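Shown here: the complex without one of its protein chains, the others still in place.
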Amino acid sequence: MTALVIDGLRKTFGGVKAVRDLSFTIEPGSVTGLMGPNGAGKSTVLDLVCGVTKPDAGSISIFGEDTAGLRADQVTRLGVARTYQVIRLTTGLTAVQQVITGCYLQRETSLLASILQMPWARQRRREIEDIAMYLLDRVGMADRADILAEAMSYGEQRRVEIARALGSNPMLLLLDEPTAGMNVQEADRIGTLIQALRDDGLSILLVEHSMRMVADYCDHAVVMNFGAKITEGPPADCLDDEKVQDAYFGRQRDADSQ
Amino acid sequence: MQWLSDFWAAYGSLAGLAMVNAVFALACYATLSTGVLSFAPVAFGAVGGILAAQLVLHTTIPLALIVLCGGMAGLGFAMLLAPALLRVEGHWTALATVALVLVTRVVVRNVPALTGGDNGLTVTRPLSMAVPVVTLLCVMLGFRALHHSWYGIASRVVRDDPAVAAGLGINIRQTRLIGFGVSGFAGGLAGVLLVLVQQFVSPDSFYVHVAFVMITGAVIGGSFHWLGPVLGAIAVTLLPALTETLVPDSQDIGSGIALLLALVFLPRGLFDPRVVLLQLSLAQATRTRDPRYERR
Partner (left out) sequence: MESFVAQIVNGCALGGIYALFGIAFGMMFSTLGVLNAAMGSYASIAAIVGLFAADDLALPFSLALGIGVFYAAVIAVLVDQLAFQPLRRQGGGLISSLIASMGFWVILDGLAGYATRQPGLNFPVEIMPSFVIQFGQVQLPAMQIVSLGAIVLVTTGAYAVIARSRFGSAMRAVGYHPDTAAIAGVNVRRVAIYTALMSGGIAGLAGVLAGVTTGTFNAALGQGLMLKGMTAAVIGGYADVRLVAIAGILFGVVEVLCASYVPAGFRDGFAYVLLIGFLLLRHRSLLGGLRLGRT
């Protein structure tokens, strides 16, 4: 079943058309790059998919379920997880605790059992801790599990955030510029991780500003500008597309021809 | 040395009051830890306290059961109010609960059958110090258990960033409803204790000053761990007694100043586990930092 179907999506903020008639789909087990210059409406699309903001028109369905009328937490329960463009980790929690918050949907015990610390609740709690450690290990942060997120470098925080997103055991992962501000080596580590997650069967929407990341790590690309899709297809073709070049580098040829 | 002996003479009832206020402060912390400032525990306390007064006067139920009844009554009242209060955005909830405190007093004054009206009711039941001590300890244990439960973990995210919490699948409304339930139960218990410790209930027992002590305790003590409000409430109860010996008639002015100083200079309160954690983390971070992934 298709991981994500976006059809005729439209969103206006006080007269600014942030998203106009956007449609695309994500095949299961693939990495789709959503790219475009700054202000193209990429993050707005993520917010709409997650149910943080409601679309003015159009529909979104995740693994065949229409998300219209669902709250953000209900959308998450359909198997969606995300990271944020500006890191939003919880203050005062260590790396492993951050990932445990991400495992909320896997808690499996009733509130009362959890409060009374029943044996099975303790058991589940230990399992969750193991899951969290495993996920930290996956993003290469196992040795920093007990460090407060605030005390970490920027790149490390990004990786903790990805581990937290994986905590809910999602089927569709939305990454909002996970490599922004990183150097090439760090970005490549994230790229390798993304491909490993895809090979595990996750469907991934990678919002990216960087053409290189999309070219190197995505199976499919969607390019937006001014809230509308300008093209989509295999990443290499998209990047060569004239309209994409225009969107990113300005209308150089127009200026030349005049 | 006269003031010293006076101070000790007053200390006994103060200790009882300090414990009552600690439970009130924990009731306030219960919602605050989900990101909702609410003064409703005053009203929950009134419900629990008045019920307890009636039970003491008209029945011979053992005290432990009366205390429990008060807690349940507070819980019930909280679950009745919470859905309405949570419809409103954060600071409006705070304001609505301030109004609730004032309405409570009007109601209490005007139903003399229950409360004795303006004159109040004397509640005569000899009270051993064990009752407030045991209750406070039980409440603290309860909060410790909550802190480590999945609700405790979820509430920290909800308070820090509700949008992120929703993104993790946490039902914000449900988390806050649980917070209100805990607040109602603790508030009800605190109300019973207040009546039992003071052996008296009147419309002024549950009024703005309780709300003030509650919030001051939580802010000064620190509202990021359950131990903070307990310490804060005890400090806030003892502080007026101290300032009174230095400046007579100073009332709550000292607490007010302490509250303001804490807000500006100690925004996370006296007891903040994060401070220690941050020091440890920074030490460990510099020790184990991997130079390959360093950005700067």
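The first chain written gets the first letter, and so on, giving A and B; residue counts start at 1 in each chain.
Assume a contact is a pair of C-beta atoms (placed from the backbone, for glycine too) under 8 Å apart; a residue touches a chain by one contact, two chains touch by 3 or more.
Remember, it's a predicted structure, so these values are computed and weren't measured experimentally.
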item	value
Where the missing chain makes contact, among the chains that are shown	B
Among B:219, B:234 or B:277, residue touching the chain not depicted	B:219
Omitted-chain contact residue, chosen from B:107, B:177, B:241 or B:285	B:107
Full-complex contact with the absent chain, from B:113, B:130, B:246 or B:264	B:264
Contact with the hidden chain (one of B:98, B:177, B:241 or B:278)	B:98
Contacts of subunit B with the absent chain, listed as residue ranges	35, 37, 84-85, 87-92, 94-96, 98-100, 102-103, 106-107, 109-110, 162, 208, 211-212, 215-216, 219, 249-253, 255-257, 259-260, 263-264, 267
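Please note the rule applied: only the chains that are shown with their structure count from here on.
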item	value
Distance between the centres, which are taken as Cα means, of subunit B and subunit A, whole angstrom	40
Partner subunit A, residues of subunit B touching it in the complex	142, 145-146, 148-151, 153-154, 156-157, 160-161, 163-172, 178, 224, 273-274, 277-278, 280-282, 284-285, 288-289, 292-296
Residues of subunit A defined as touching subunit B within the complex	50-52, 71-73, 76-77, 81-82, 84, 88, 90-94, 97, 100-102, 104-105, 107, 109, 111, 114-117, 143-144, 146-148, 150-156, 164, 167-168, 181-183, 185-186, 189
